[in-house]
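Note that one protein chain of the assembly has been removed; the remaining protein chains are unaltered in position.
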Amino acid sequence: MDEPRIGVYTCWCGSNIAKMVDVVKVAEDLKKHKGVVVSKDYKYMCSDPGQELIYNDIKEHQLNRIVVASCSPRIHELTFRKVLEKAGLNPYLFEMANIREQVSWVHTNREVATQKALDLIRAAIRRVYWHDALDKREVEINPASLIIGGGITGLSAALDIADSGHQVFLIEKTDTLGGKMKQLDLTYPYMNDAAGLLEPRIDRVKNHQRITVLTRTTLKEINGFIGNFEVTVNKKDGSEEEFTVGNIIVATGLKTFDPAVIEQYGYKKFPNVITSLEFEQKLQKGEDVLLEDGREPQNVAIIHCVGSRHSHYHEYCSRVCCQTGLKYANQIKANLPDSNVYNIYCDLRSFGKACEELYTTTSTRKSLFLQFEKEDYPIIEPSGQNLQVRVNESLSGEQVIVPADLVILLVGVEAQPDAKDLGRQVGVSLCGNDFYIEKHPKLDPVATTTDGVYIAGTCQGPKDINDSIAQAGAAAVRVLETIARRKVQVEVITAVVNEDLCCGCQTCVKVCPYSAVSFNEEKGVSEVNEALCKGCGTCGSTCPSGAIRSRHFTDQQIMSQIEGIMNEEVV
Amino acid sequence: MAFEPKIVSFLCNWCSYTGADLAGTSRIKYAPNIRVIRVMCSGRVDPTFVIKSFREGADGVLICGCHPGDCHYHEGNYKCLRRYHLLKKFIKQMGIDEKRLQLEWVSASEGKRFAEVADSFTETIKKLGPCKAKSVAETLVR
Partner (left out) sequence: MSNIVNPTLIKDAEKFGVQEWNACYHCGNCTAVCPLTESNVLFPRKPIRLLQMGLKDKLAASPEPWMCYYCGDCSETCPRDANPGEIMMSLRRFLTSLYDWTGLSKLFFTSLPALLSAFVLVGLVVLGIGFTQNFEMESIMHIGHTFEMAAIFTVALVILLPGILRMFWFSIIKAKTKVPLPAYITKLWQLVLHMFTQLKGLQCTGGTIRWGAHFLVVLGYITFLFSTVFLNWFTTETPVIIYLGYVVSALVTLGSLFFLISRITKKKEVTKFSHISDWFFVIWLFLMGLTGFLVRLFWDVNLLSGNIWLYMVHIMVLAQWALIIVPFGKWTHFLYRPFALYFTELRKAATQSN
């Protein structure tokens, strides 16, 4: 190994780091560290001039290892690795120390934070010394894609990909395509006919020569990695089918909240208390707005926030219900002009194009709006042969009784009940509310931490049709990106066996979750299939002889980190 | 001067390291005694890493991984769990209080929980006082 010539760069990140860590002192102190040739501080290392600083120093000082102390490697590790590449260095001769998310943003004492930063950077410096140059591995991408879910999101993504000339497998667990949108009558705010928007799309998908639609089909298993996913599905006739795809888009949609748990709403207890979806279905079939016994309702109460924004049910806002409530007020008044409509809400949310206007016209002309305090739910009671809603009305400060023949509960949206299981199969995690987690909530809402797997639509979080379609397009573009490049880089931090040290105990074979390690009977040693290895390192920590090396996370590298943390003397 | 422990912490890249990052982006404050080493999976944590940490003078070792069933590599955290139980017995026999080693499950969305874990483990170690493993080992070597 050549003499280490390490460049250390400590970032101010504006004031994000510099406010709590004395970056100038840190950069100064580290100049004395063994192996460090250059130690600088700079305002924004990830910026162009920051990157150029590293580039120029590599050239000028013949640096062969780089450490950057800044934000989390999850943000910019790739950025800086590219700089090394450009300068002719192997990108893996690089290490980052996280002194922002895990130091400056979470501590309050400048001295203590600076000391912690120094410990972590020293660890990085010691570690990077032991880094090896690793070669990039590229694999061919299979241009076919799998889309799980045949609702508006899945359909839109399928068309986007198939129209670009690539094969799509679309699997849908129910009998029909269209998802929840198929149950809608009109869409807000313009009152377009939902079927008119959806059916053409379904037709195109069914007739598209590059889309294979499999209804009543569920996912059995997925193996492999980006570019080469081996998919096995259970079909409707009980048989299985296998195919290979390069990318997967999860568009499994939503489920509505079951209001039976809210006893005071009397769902399934009193007649004429229905959910928004049930009401929608009636309208969609062209039925008149009628009570169960066929009478026309004189008073219709629409209750908002059912199961949403409440600490006992779901704390989040389901986003689509308020506008739906406004839509219903308009539809009911059109259907029954002499009826009285009441929207009983807690906070009205009507954002987006034309939605504020919808609220204004509805609240001034169509419906009486009554407000209850968050979590102080109204109570539905029988009243003769009809119902009444008892509300602690907060705009007047009085408890009032609203006569209601028909009550529509605007139920919130939830993740599908099988979200967790499917998530495990495809490698996507769930957030606290059981929706799939995106790679970055602001900057990368359709990608996930598993390369090649994308999420789109309401399975990622509550949203309406236009946002679902937008996400479908976003996911499709990411898929098309990888297909266009035809190759994709795969994991380099795989395991490798040192055959001289291997004693053939086969413990590693037993622990690998991907069956990537096999025993070579002839040689009497274990072998790693790098195509299957995902680099978890479990084998590395299992091997009693130290024969398996987890590349880029070797024992030596990690031990040196421990030493760097614990030893305060500048070596 | 009050005793400020130094705790070496192994966080798995996919869940607990991300959770710790989330604590950062949420600006949740916690005790500054943790020193993080990132590994791809909690299953990578070799028992020798833990021993080495105590040998180098760490007062506590905290391992964090994904919740059971959620491991990015399917089973790595279970392997870690098995090792952890054995390690606890082992360090006890070596004269190190077994409470100095802790395993916690922290998911990518649990920023607050990570901070709570960091705070409570630091408190535990503070109560136990400095770990004498390093100084004892050095006297033996001499």
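For clarity, chains are labelled A and B in written order, and residue numbers in each chain start from 1.
We take it that a residue touches a chain if its C-beta (ideal position, glycine included) is under 8 Å from a C-beta of that chain, and two chains touch if they have at least 3 such contacts.
Since the structure is predicted, the reported quantities are computational estimates derived from the model, not experimental observations.
Asker: Please identify which of the visible chains the hidden chain touches across the whole complex.
Answerer: Counted over the whole complex, the chain not pictured touches A.
Asker: So one chain is hidden, and I want to know which residue out of A:Leu78, A:Ala133, A:Val400 or A:Ala484 touches that hidden chain in the complete assembly.
Answerer: A:Val400
Asker: May I ask which residue of A:Val24, A:Val261 or A:Leu368 touches the chain that does not appear here?
Answerer: Of the candidates A:Val24, A:Val261 or A:Leu368, A:Leu368 is in touch with the missing chain.
Asker: Spell out, residue by residue, where the missing chain touches chain A.
Answerer: Chain A touches the missing chain through residues 340, 342, 363-365, 368-371, 388, 393, 395-403.
Just so it is clear, only the chains that are shown with their structure count from here on.
Asker: So in the complex, which bits of chain B are touching chain A?
Answerer: Of all residues in chain B, those touching chain A are 4, 6, 8, 13-15, 17-18, 20-21, 23-25, 27-30, 32, 35-41, 43-49, 52-53, 56-58, 69-70, 72-76, 79, 83, 107-109, 115.
Asker: Can you list the chain A residues touching chain B in their complex?
Answerer: Within the complex, chain A contacts chain B at residues 72-74, 98, 100-103, 105-109, 112-113, 116, 119-120, 123, 424, 427, 429, 431-432, 437, 449-450, 493, 511, 513-514, 534-538, 540-542, 550, 553, 555, 558-559, 561-563, 565-567.
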